[in-house]
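Yeah, one chain of the complex is gone here, protein chain that is, but the others are all in their spots.
What follows is subunit A.
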Amino acid sequence: MKLPIRVSEESREPIYHQIETQVKALIVGGHLPPGTPLPSIRALASELTCSVITTRRAYQNLESSGYIKTVQGKGTFVREIETLQKEEAKQKVVYDAFQKAIEQGKQVGCSKGDLLTIFNEVIKRNFDN
């Protein structure tokens, strides 16, 4: 039940939020289909070397936004989410990732032009063979 999640030491984002975003991305990307069991808050905390206070908070947020559900005594599972909601969430994930990339670019001193050049290069590399 290991999740391919990483907590970044560099990121400004609180750890619970990093976990939330990455689990969401795995769910909307179809990597964690509905019904998939998730690690317990204790196991995930140990894996990511954070506290259960953090993993509990991430799971609570994911639960209240409808991505996962906890069944008493059984564990935590991925929920079935509506297709439309999934599409929205997909866009949000991508949007957030761009937002983060641009923040990091600004931090190292890139101008708008620099960022656009990099963006176009990456697009080109990924889509034009």
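One rule holds for everything that comes next: contacts are C-beta pairs under 8 Å (C-beta built on N, C-alpha and C of every residue); 3 or more make two chains touch, one makes a residue touch a chain; residues count from 1.
Everything below uses one rule, namely that contacts and distances are computed from a predicted model.
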Answering from "ABC transporter domain-containing protein", "NitT/TauT family transport system permease protein", "Nitrite reductase (NAD(P)H) small subunit" or "Diguanylate cyclase": the UniProt protein name of the missing subunit is "ABC transporter domain-containing protein"
Of A:43, A:101 or A:115, which sits in contact with the chain we cannot see? A:43
Contact with the hidden chain, among A:51, A:65 or A:85, goes to A:51
Name every residue on subunit A in touch with the hidden partner chain. 9-10, 12, 14-16, 40-43, 45-46, 49-54, 107-108
